[in-house]
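Only a portion of the chains appears, each positioned as in the full assembly.
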Amino acid sequence: MIVDAACYREGHRVSPAGPADVEDLRRRTGDGDVLWVGLHDPDASELAHVARAFDLHPLAVEDAQDAHQRPKLERYGDTLFLVLKTLWYVDAEDAVETGEIDLFVGADFVVSVRHGAGAPLDDARSSLEAREELLRHGTAAVLHVICDRVVEEYQSVAAELMTDVDEVEASVFSDERTQDAARIYVLKRELSEMRRAVMPLREPLRRLATGDVPGIGAGAAPYFRDVADQVDLVAEDVETLDELLSTAFDAHATRISMQQNDDMRKISAGAALVVVPTLIAGVYGMNFTHMPELAWRFGYAWALLLMGGSAAGLWWLFKRSGWL
Amino acid sequence: MIVDAACYREGHRVSPAGPADVEDLRRRTGDGDVLWVGLHDPDASELAHVARAFDLHPLAVEDAQDAHQRPKLERYGDTLFLVLKTLWYVDAEDAVETGEIDLFVGADFVVSVRHGAGAPLDDARSSLEAREELLRHGTAAVLHVICDRVVEEYQSVAAELMTDVDEVEASVFSDERTQDAARIYVLKRELSEMRRAVMPLREPLRRLATGDVPGIGAGAAPYFRDVADQVDLVAEDVETLDELLSTAFDAHATRISMQQNDDMRKISAGAALVVVPTLIAGVYGMNFTHMPELAWRFGYAWALLLMGGSAAGLWWLFKRSGWL
Amino acid sequence: MIVDAACYREGHRVSPAGPADVEDLRRRTGDGDVLWVGLHDPDASELAHVARAFDLHPLAVEDAQDAHQRPKLERYGDTLFLVLKTLWYVDAEDAVETGEIDLFVGADFVVSVRHGAGAPLDDARSSLEAREELLRHGTAAVLHVICDRVVEEYQSVAAELMTDVDEVEASVFSDERTQDAARIYVLKRELSEMRRAVMPLREPLRRLATGDVPGIGAGAAPYFRDVADQVDLVAEDVETLDELLSTAFDAHATRISMQQNDDMRKISAGAALVVVPTLIAGVYGMNFTHMPELAWRFGYAWALLLMGGSAAGLWWLFKRSGWL
C-alpha cells in the first residue's frame, strides 16, 4: 500500500498529503525537487509499479519484497539500497518483535518500503516537513529522519529490556525463592534478536557518517554521525545487558542450589534431634531383670528429662553451628 | 560420471540434454559460447579425461578428486578453482551430512565436480536455462546458480536445526523431567560441522561480490552479493543457535540438579514425619514401674493421638516451608 | 551556570577570576589569546548564549545539553567536539557514579560543559595557570589539563574498586562462611559502567597523542600520550579486575557448595553414630523367653557398654575417614 507520496521543493512540500499516483508525481518532478514515496507491506504488483517508475534494480526489489535481509547498504548503479530492521517491544509477552524498512535512494527520490508494525514513518515525515533547514539536504534528509526514527525505537526497546533485566536482578538477589532461569533465557533470546538488528547497521551508518557514500552530500554527514553514535550506545547497552544476564544466571543457579541445600540441612538436623531421645527410650525399653532406674519412683520423669535434655543440648549445638 | 554437458550460446542451450563427449564439445565451442560440464562422484580416469580437455592444473584436479578441502577460491593461471561444501539434513538421525562441489571456471567453461548426495545441480541448471538475461553473464551465471543452489541448502539445513533447537528449548523448560544433554551435544556438533562449511565461504563470496575476481565481470557482482548476504544470514543463524544451545545446556544442568534436590528434600521430609511418632512409641514401650499413662483406660488411644498429632503438626510445618 | 571565564595571553591570565560576560570577553580576545569558558550543568538558554558567542554547531550543542553521549572526538568545521565521561566513587554505597564533560575547542577558545558532580575543574584551572610553559601550547594546554583531571579520577575510582575486589577476595577465601555473590555482581556492574567510560576514550586520546588532529599542535602530542598511557593502564586494571571477579565468583560458588556438603556429612555421620546403639537397645527390648543376658546381674551394664563401645568405634572410624 502506498501510504504517502510527496514532492519537496526548496524546503517545502508542494504536493497534497496522502497517497498519490507515483508515475504522475515522477513526471512532474523538477530540478532540485525531492520525492519521497512511502509503502507499507506492499503486494508484489504495487512494488513492481513503483520499481518501474523509479527504474529500481530487480535484485534489490526482490529483497525488498522478501523482507528477510540483514541490515546493509548497497549500491545498484546510481541508486542506494539500505535495509534497516525495525524493533518494537510487546509488553504483553515481554517480547521483541522485528520488522524491516527497505530504502531506495536515488538522486531525487527516496522509496521507503516498510514491513511489519514497527516504526511508523508518519511522525518522521512530519518532523522532516517541520525542519526547513534539514530538508535542504535533499534525499539525505529523508534518509536521516527515517534512520533516526528507527534508532529511536531501538533506544526505547533497549530501555524496556533494561527494565526487564533490573527486575530479574532484583528477583535473583531477593531473599525469596524465585525461578528465574526461563525468564533469563527468554531475555537472552530477545537480546540476541536485537543484536542481529543493531550490530550490522553500525558499518553502513559509519560510512554515511564519514560522507564517503556517493549521492549523500558531505554536509549531511554530521546528522548521520549523530545517528551512528546512538546506535553505538544501543549496541553497548545490548552487550552490557547480555553480560549482566550471564552473571545473573550463574548467581541464580548458585543461589537456588544453596537454598535447597539449606533446606536439606535443616530437615536432617531436625531429624537428628529426635535420634538421641529415641535411643534413650530404647534403653529403658530393654527387658533386663536388673535395671535399677525402672523401679525408681521418678524413673519415668528422669527418662523424659534425659530425652528433653539431650534434644535441647543438640538443638543448642546445631544452632551454634548454624545448622538450624 | 559425467551427468550433463552443455554448450550455451547467446542465452540458449545449443546441445542436447544429457552426457556428451567432452572433447568433442570443446572442439566445437565458438567465440562467446559457454560450456558447462557436470560430474558427479567421478573416478580418477573420468576426471583426468576432463582435466586434459580443459587443461586444468594438476594440484587443483588432485584436490577435486580428493574432496576433502575447505571452502576456498583460488586462481591457477586463467582458471578459477572454487570449493564449496554441500550440506544436507538427514531427518532419521537428526544429522547434518557434508559433501563437496569443486568448480573449475575458465574463460568459456565451467566444470563442476560434485561429491556426495547434497545439492543436486539439475534444478540449478534448469533455472539457469530458463533465465536468458542471466545466461548472458557467461560463466559467472553458471557459477552463480551453483552457489545459489548450495546456499539454499544451507538455509534449509539451518531451518531444520532451528526447529531442533526450539524442540530442545521446549524440552528443557518444560515441567517434565527430561534428558537433553546428549541431544544438545549432538546439535552443537552439527553446528560446528555447519560452521566449517559456511564460515570460510564468506570471504570468497565477498571477493566475487565486489567484482575484483579476474574473469568474473563486474556486472555479475550484484548476483554474488545476493548470495553473500544469504551466507551471512546463515552464519548469523549458526552463531545464534550455538549461543542459545550453550545457555540451554546450563539451564538444563541447573534444572536437573534442582529437580533431584527437590526429590531428596521430599523423601527426607517424609521420613522425618515418622521420626517423632516412633519416639513416642519408644517412650510408652519403656518398662518403668511407675508410668501412670500405661494404666489409663484410654492410654493407648492417647498415645496414638499424640503420634498422629505430632505427625500432622510436622506435616503442616513442612508444607508451610515448602518442603513437601 | 558559567563557573569561570578567562582569557590567557602569553602564558598568563589577563582577566579577573570568576564568571564574566562571554560576548564581551570574546570581543576583546586578541591574536594569540586563549579563552576558556567553563559551564556547569547549564540550562538551555545559558548554553545557547555561549553557543552563539562561539558559533558552535547545533548538533554538538544538542549533544552537550543532552549529556548522554559516548566518549568521542568529532570535528564540526574548525571546532573540535570532545566528550569525556567523569566517574566518581560514592563510598556510602560502594557505587560508581557517572557524569560528563563536553568540550568545544576552537582556534582560540575552549568551552567546557560539565554535568554532574564528578571532576570539578577549578584545580585543573589553577594547575594550568601555574604552568606557564604548558599554557604556551594554547587550547591544547587547556584540553590537556581537563583530560588529565578526568583520567586522574578514573585512577582513583580504579583504586577504590581494586580495594573492593581485594576485600571480596579475602572474604571468599576466608575460613568463614560468607555471602559474596551479590557483592561480586554489584562490582561487576560498576566495572561494566567504568568500562563504558574508559574504553571508547582510548581512540580519541591516541589520535591526540599522535598529533594528527587539526588544530592541536604536534608539540602538545607528548602531553596527550601521557594521558593516553594512563587511560591504557586504567583500562588494563578494569579488565584484570573483571577477570579476577569472575574467577572469585566461581571459587565462591564452589566453596559455598563444599561447606554445605560438609555440614550435611557431619550431621549424617553424627546421626549414624546413634543408629547402632539404638539397634542394641532394640535387641535387648525383645520379648524372647530365652535370652540369657537379660538375667545377668550386670546385663544392663553390659548393654550400655556395648552401646558406648559401638558408638566410640564408629566415631573413630568416621574421624579416620575425615567424615566428622
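Note that the chains take the letters A, B and C in the order they are written out, and that residue 1 is the start of every chain.
One rule holds for everything that comes next: a contact is a pair of C-beta atoms (placed from the backbone, for glycine too) under 8 Å apart; a residue touches a chain by one contact, two chains touch by 3 or more.
If you're wondering where the values come from, they're calculated on a predicted model, not measured in any experiment.
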Given 3 visible subunits, total identical subunits the whole complex contains: 5
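The rule we apply is simple: only the chains that are shown with their structure count from here on.
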Degree value of the rotation bringing chain A onto chain C, based on Cα positions, nearest 5: 70
Separation of chain B from chain C, taking each centre as the mean of its C-alpha atoms, in whole Å: 42
CA centroid of chain A to CA centroid of chain B, Å: 26
Touching two or more other chains - residues of chain A: 257, 261, 264, 268, 271, 275, 278, 282, 285-287, 291
Residues of chain A that touch chain B when the two form their complex: 57, 59, 63, 68-70, 72, 74, 76, 177, 181-182, 184-185, 188-189, 192, 196, 249, 252-253, 256-257, 260-261, 263-264, 267-268, 270-271, 274-275, 277-278, 281-282, 284-287, 291, 293-300, 303-304, 307
Chain B to chain A touching residues, read off their complex: 169, 173, 222-223, 225-226, 229, 232-233, 236, 240, 243-244, 247-248, 250-251, 254-255, 257-258, 261-262, 264-265, 268-269, 271-272, 275-276, 278-279, 282-283, 285-291, 321-323
